[in-house]
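Before we start, here is the structure in question, set down as structure tokens.
The other protein chains are all here in position, but one chain of the complex has been omitted.
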Amino acid sequence: MPPGMIMTRTLSGESMRDMRAVLPDEVNKNITVQGQGDQPLEPTLENGYKVFHLEANVFKWNILPNKSVDAYGFNGQVPGPRIRIKEGDHIKINVTNHLPEPTTVHWHGLILDNEMDGAGEITQRPIQPGETFTYTFDAVQSGMYFYHSHYATDRQQSLGLYGMLMIDPKDKNQVPEHDVEAVVSLQEWLIRDGLTFPAMSMEGAFPNYFTINGKSFPATETIKMKVGQKALIRFVGSNNNFIHPMHIHGGPFEVIAQDGEPLPSSARYKADTVNVGPGQRFDVIWIARKPGKWLIHCHIPHHTTNDNVEVQGGGGLMMILDVSE
Amino acid sequence: MPPGMIMTRTLSGESMRDMRAVLPDEVNKNITVQGQGDQPLEPTLENGYKVFHLEANVFKWNILPNKSVDAYGFNGQVPGPRIRIKEGDHIKINVTNHLPEPTTVHWHGLILDNEMDGAGEITQRPIQPGETFTYTFDAVQSGMYFYHSHYATDRQQSLGLYGMLMIDPKDKNQVPEHDVEAVVSLQEWLIRDGLTFPAMSMEGAFPNYFTINGKSFPATETIKMKVGQKALIRFVGSNNNFIHPMHIHGGPFEVIAQDGEPLPSSARYKADTVNVGPGQRFDVIWIARKPGKWLIHCHIPHHTTNDNVEVQGGGGLMMILDVSE
Partner (left out) sequence: MPPGMIMTRTLSGESMRDMRAVLPDEVNKNITVQGQGDQPLEPTLENGYKVFHLEANVFKWNILPNKSVDAYGFNGQVPGPRIRIKEGDHIKINVTNHLPEPTTVHWHGLILDNEMDGAGEITQRPIQPGETFTYTFDAVQSGMYFYHSHYATDRQQSLGLYGMLMIDPKDKNQVPEHDVEAVVSLQEWLIRDGLTFPAMSMEGAFPNYFTINGKSFPATETIKMKVGQKALIRFVGSNNNFIHPMHIHGGPFEVIAQDGEPLPSSARYKADTVNVGPGQRFDVIWIARKPGKWLIHCHIPHHTTNDNVEVQGGGGLMMILDVSE
């Protein structure tokens, strides 16, 4: 029983099953990752297919120099490795399950054959521990997508089973003009008494840590820019619970794409805050107007703390655009 | 005192009143409904008016084959019966209150006379138990609307007092081209120890069941389509607490109307997830590109479980678009 969860006479063991913490002896001690998530994944080329390999594992992951979670993740990273492909590519992705439970992978937003959609028990038998399943599709779209577990999603995606999927358009004119590109992929964590629970939108399960690309501020990356440059910032709602109002300091940005689809020029708008819900992606262009350190952060201030504590001016869902002359 | 609610020295009985469970002896045992909600309601014609009859009652309602709530609802259904009228119609709706407390009905989004707006204690004396009140208005708009209690709304709408109100335009060219129409009306429930509490956005009151059109997955309806067909999917935020990021698998949809108002063609946009807040409606067009079972679901995965448990790949706010060749 997680602390704080409300036990009632009728709460079933089944109800509690998905909420339990990752147990220390489930963690693969051979994977010791202090690195960055969202690292490029190189495919092999086989018979006209780009072939990628994903392995789901349980491992310790540092969200801060001195704070780790017991994560479910792909290839020892949170987020999982970045799969960057091109419109028109023929894709195969082998997914091997080393988790202590079944899993699947859903390619969020993609047009593909139904049996490749990864919806556990709906479109496929979940991948059992030890098994490998090969997903295959042709990239007929372009833009910002992501992949994530679609089996016991409340538990598995909360624990880190997600990664970026970027499809570059064939026609380079479709790429918005920019000097710098930054992915801002959101996640929520619940750490209590040294254990990692899946954060859920319910009593006893609300998150107390928050990460961008797998790290909490001040461990988040800093984006270096020069005055006058344009940043293409790609917000990704890879988290499971909150709609995060993501704000950028230093003047408004322009929203140019949503969920991988370019906004028609007539529908584009300026804003300084955009509500990024679970499952959503927003591409925005922000111009570095003045030198200095400009913040990107969630405007729910509890989400810019680490277990309620602010460090160096914030925490959690915060990062810096560092603009020089 | 509901389990989990935080009692403090100064919490008043009044504060607790609205949160209490529906008591078993308040349930009308003569209404035993195992059926579907949102069923068409036929009007009678009287002196140029279409006249509808709504009766508010307390009754058991199955959200799953083996799980019922003690609901407040209209005409023994959750959602209440669908009122489908035409732009230009003259409307009368008799509302009879068989609840153990006063109530009103608000016609959300409609332009009408103030005394017909249903805002309890603001525009009308609430309808007392046993009383009937007649609402009347002319339908000067068209599009997707809904009706709901506007008295002790935190309690009454949470317990099921809402229904769909659809106004077809006079000019058929205003109807977007589509082959299939589906309403996706959201709701949240709190069942504890066999009692039904009004779900509220506060400690001790967060929901643990979630329904589309009154049913939790896998009891939600399945929409049958053929490849190439267009579905007009009408999301309705008839729930009381969360903004639900509603996602559709199998490729993006186009957002064509919001809150009953068509989006100008220049403002339409594509997305695969739309944030549906309480009170909002979004009409989207989704094209069946490939055969198979494509999910519609909330992308907060806790909302696709039933009391934390996933059944047949999900639960709660999930339904299937079943596309055949």
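Each chain gets a letter, A and B, in the order it is written, and its residues are counted from 1.
Everything that follows uses one rule, which is that a residue touches a chain if its C-beta (ideal position, glycine included) is under 8 Å from a C-beta of that chain, and two chains touch if they have at least 3 such contacts.
Everything numeric here is computed off the predicted structure, so don't read it as measured data.
Only one residue from B:V78, B:M200 or B:M246 touches the chain missing from this view: B:M200. Contact with the undisplayed chain is limited, among B:N30, B:N66 or B:N114, to B:N114.
Checked against the full complex, the candidates B:N94, B:T136 or B:Q258 give a single residue touching the omitted chain, namely B:Q258. In the full complex, chain B touches the omitted chain through residues 6, 8-12, 14-19, 106, 108-115, 117, 119-123, 141, 151-154, 157-158, 200-203, 205, 237, 240-241, 243, 258-261, 263-264, 266-267, 275, 277-280. What chain A contributes to its contact with the hidden chain is residues 3-4, 192-194, 203-204, 206, 208, 242-243, 245, 247, 249-252, 266-273, 275, 289-295, 299-305, 307-310, 312-314, 320.
Note that only the chains that are shown with their structure count from here on.
Centroids built from CA atoms put chain B at 31 Å from chain A.
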